[in-house]
Each structure stands twice: as structure tokens, then as C-alpha cells.
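Every protein chain of the complex appears in place save one, which is left out.
Take a look at chain A:
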Amino acid sequence: MTQSLANHFQGPIPNVFDEVHAFWIAGGSCDGCSIATVGATSPSVENLLNGTIPGAAKVILHHPVLAVNAGEAFIEPFRLAAKGELGAPFVVLCEGSIMDESLAAETGGYWSGLGADEDENGDPQPIPSSSWVTRMSVHAAAVIAVGTCATWGGVPAAANNPTNAASVMDLLGEDYRSILGLPVVNIPGCAPQGDNITETIAAVLLFLNGLAPLPEFDELGRPQWLFDETVHRGCTRAGFYEEGTFAEEHGDKECLVEIGCWGPVVQCNINKRGAINNAGGCMNVGAPCIGCTMPGFPDSFAPFYKTPPGTMVSSNISRVTGTVIRNLREMSMGNLNRTTKWDKDGHVPSGWGHVKEPNLVKKVVKYAYQKMQFSDSPKPGSK
């Protein structure tokens, strides 16, 4: 302990790896996860890519939307990595669901392609995205599935889908381990909160350089510190739920459960973290949660914006208990909105409106309340 503490104060920040390559493979995706990543601020993509985070390796990103090169010049490193010949550590970031290419191949085609190989006539034929994931995963330091499509299947895997879409975990199987010994890491969300993505990448990079502990993941491979809690627990409207007051229409300020919020049973941190740079967040602005981070999304939460059946019991219980609690709180609040001087004067000198003086009942309650409050400590000003 003393030794490691001492190390903290001496020498440079360890840097085992200067550079780590990151291959971004988009399968059946909407590019929303890429866009979410670009929105992140803690850290930002430019920090990761410019190597301006001391202790974290510089990320050499191979991403179709941000690349300078196009076509074969862009694909070449993918080919090397798939053969294990890149000569540098790399992670694979997957966005989008994995389509069942065997279905498309039945009629000689593909669902999702990236790059092309020549066929027997020398004509280019697209390479299915999923074949890149399979081949590159063998040599990858980590495979990170980004967004609900890649982590669980998401919207392209919803009922009736024609492509048999599934997740990266489904593709690689439960026995898959990366070079670092990790199963597929899953960062869900449709799209994920951007910092959830960059923070997880940074955590892995800091781990690689021996600076941070191996990040903890839950039984579904989610970063445990991000997805441990329900979004309801961090909701700005949770107090309304507790007091049993509920929005009836879109736009109302109260808890949204009765107009379709699934927050109490959804693991997500957007209300605490905000959507971009701490701003926004679904219920913060007034929009019900439809569970976009969950493996059951979308079918288990449909039809969207209909009261979830599970809330019938709990919201009605809080309606009963909440009514009592709310009234008690309003009484306390009345007291707390007064200064000692105004109590003494028996009058509130506000020009904004007439503030009623407390009646006898309220005075008695306040007296009893304060007795308890200062039962074993001095009341300020009493000595």
C-alpha cells in the first residue's frame, strides 16, 4: 500500500501502449450510435483520437463516417486485423444488429455489406459486415457492442423482421473471449448516452496502461457502474411519483408513469447524466421512457405511450400514501418558508401576496416537530 501510494507521486504517468486501433463496424444500424459518440464530452472523441488524455493510449479510429480515406485504402487495415497481422492492439466496436446473412445468401445476396471482394468474374461483390466481426474478434483486445441493436438486436430484430437480426453476443456465442479474456462488452441504449460509450472506452484504455482497475461488468456485460440503477431512481419526477401525482397529458410536469413511462423497471442513467453535456434526458424534459436500453426493447414495451400494466398497483398505492405525505409536507414547508423574526412579529412583510399566519393546530405541530428535531442537540440561538 505504502509502496503503491509512493508510486503515485513519482515518475511519469504509465504508458504501456501509445496507440490502440479501434475498428468501428456498422451492421444493421442507423448510425445513431456514431452520432451519440460524437456528442460525448467526457471524454470527447477528439480527445481520444488526438491522444490528449494523459495515461490513455491514442486511438487510431477506423470509422467510415470520419475516415479521411475511402474504398480499399480504408478497408486495408480491416483486412490486416482480420488476419491478425495489424501489428498493434485493437478493439472492435460494433454498431447495429447482425443480420442473418445465410437468409440473404439463399438468393445470392447480402443484407449489410462493408468493402468488396472480387468474384470469379473479377466483379466486386460486397462483404457482409458480420463476417468482419467474426474474423476480427479472434484477434481483438476487446469487442464492444455499442447501442441496443448491437447489444441485444434492437429494432431491426423486432417481431416480423425479415432479416433474422440478432446481437453481437448472439453471433459470437457465450464462449467467446477476447485477447484480454473478456466476453462481449455491451453498452446499450437507442442511441446510448454518448459519454457512456467514450467513458467505457477510456476505462478500457486506462486499464490497458495499468492505470485503472478492470472495469466491472454485470451478468449481461453492461458497464456495471452505468447500468446498475433504474432510471426511475434518478428521475427528476420521482418525487411526484412518491407523492402520488401523475401527468395526465403530454406536457404536464408530474410523473409520467400513467402516460407510458417504464422508468421504474428500466436500467438507464440518462436522467442523471443528461443526454449531451449534462443537458436534457428523457423524463427530465417530459418524455416517458420506452426502455430503449433493455434487451426487451422494442416489443416488450409496445405499444409505446400506453400505461404499463405493472404500474396499476404501484402508482395507485403511491396515490393513497402520497396524498397523506404530500399534505404533511406542505404543512412543514409552510413553516420553513418563514424566518424566526417573522414568527416573532406574527407577520410576513411580503409585497407579493398576503401570507396567512399559522393557526393554532399548525403552531402545535411545529412545536412538537421542533421538540423532536432538537431532542438531543441545542436549538440554534437557544443558549
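General observations
Methods note: a contact is a pair of C-beta atoms (placed from the backbone, for glycine too) under 8 Å apart; a residue touches a chain by one contact, two chains touch by 3 or more; residues count from 1.
FYI, contacts and distances are computed from a predicted model.
Entry comment: the absent subunit's protein name, as recorded by UniProt, is "Cytochrome C", drawn from "Recombination protein RecR", "Signal recognition particle receptor FtsY", "Cysteine ABC transporter" or "Cytochrome C".
Checked against the full complex, the one of A:306, A:347 or A:379 touching the unshown chain is A:306. Shown as candidates are A:84, A:162 or A:310; the residue that touches the absent chain is A:162. When the full complex is taken into account, the listed residue touching the unshown chain is A:270, out of A:182, A:201, A:270 or A:294.
By the touch criterion stated above, the residues of chain A touching the omitted chain are 26, 28-36, 38-39, 41, 44-46, 49-50, 64-72, 74-75, 97, 99, 103-105, 107-116, 123-126, 154-156, 158-163, 165, 190-191, 193, 249-253, 256, 259, 270, 274-277, 279-290, 292, 298, 302-306.
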